[in-house]
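Below is one structure, written out as structure tokens, with a few remarks after it.
One chain of protein is taken out of this complex; the other chains stay put.
This part shows subunit A:
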């Protein structure tokens, strides 16, 4: 007992800044949850969900080095699980007006948390079925298989009329509006990823990314380790997908085109393949940035009626800004670094040093 207290004490002593930071973040969310309007709330919710999915994608792509493109498909499974099991039973007849819902599902309604976790579990099972053959191979097979899978799952959902309502989609999903669902889940998943990456499993992931043969020679079980990473990633993505469905309140197969996956590829490349904090930062930048640039779509942006200010311009400018970032930060904003206190301290020192050097050199020039 004394021992645990001691270790907790030393933990607090060494990580007090992190603990304080976490508390500040939690208070911040609490205040934001009370204060902000539903527009900002929606953007923040979406950012948090993108963080979850991008982070889980980074786990397999960035940390383990296995290129998976199945994020849209995994999200679809999580989203549909939540949709099917949380829509109130009374509304189902009107939603499934083309063909009635399959009788074995029609009367099952689960609480949101249970449906969310079930979505994660189902996604993991499906991921196991894909991973089992693909992860035994080396090379790009996983990318091809997962990309194919995510298209297949969309077509399956389009055609299973009595379960997913086909192309009509499901609406009237009870929505979440509180920030706690999305941010709470995001924080749990961020901490879980952080602990995982700094554990021996995480080091095994990274060793596979750097060199599979060397990792194998060191005694890392390639298949088992890749599978662990892939399944954890799929589980988190399924959860993210479930939250996505509950945020939007409707799902249909067209939402889960493979282009959705590229959103997350964009986020992890921008943030840095192999950086948790980079992924978080870039999820927020991408989601909020697209919305912040919306004024470019409006015709009277600067009081002048310029013909170039029409819908679509913000995407042009956004892409341009992304290119600029990638030009100057070739490994993404954070590379493989994490935003730790040491990292901030170093950056601060180096910037300070540069300015003092500059000041010194200009003084020198004056003489």
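FYI, contacts are C-beta pairs under 8 Å (C-beta built on N, C-alpha and C of every residue); 3 or more make two chains touch, one makes a residue touch a chain; residues count from 1.
Everything below uses one rule, namely that contacts and distances are computed from a predicted model.
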| item | value |
| --- | --- |
| Omitted chain, identified by the protein name its UniProt record gives, among "Transglutaminase family protein", "ABC transporter substrate-binding protein", "Anti-sigma regulatory factor" or "Ligase-associated DNA damage response endonuclease PdeM" | "ABC transporter substrate-binding protein" |
| Touching residue (missing chain; options A:14, A:34 or A:94) | A:94 |
| Residue of A:248, A:267, A:281 or A:334 in touch with the missing chain, whole complex considered | A:248 |
| Option from A:32, A:121, A:265 or A:293 whose C-beta touches the chain left out | A:293 |
| Hidden-chain contact residue, picked from the options A:46, A:163 or A:239 | A:46 |
| Absent-chain interface as seen on subunit A, which is shown | 37-40, 42-43, 46, 91, 94-95, 97-98, 155, 158-159, 166-169, 171-172, 175, 177, 244, 247-250, 252-255, 288-289, 291-298, 301, 311-312, 315, 317, 321, 324, 328 |
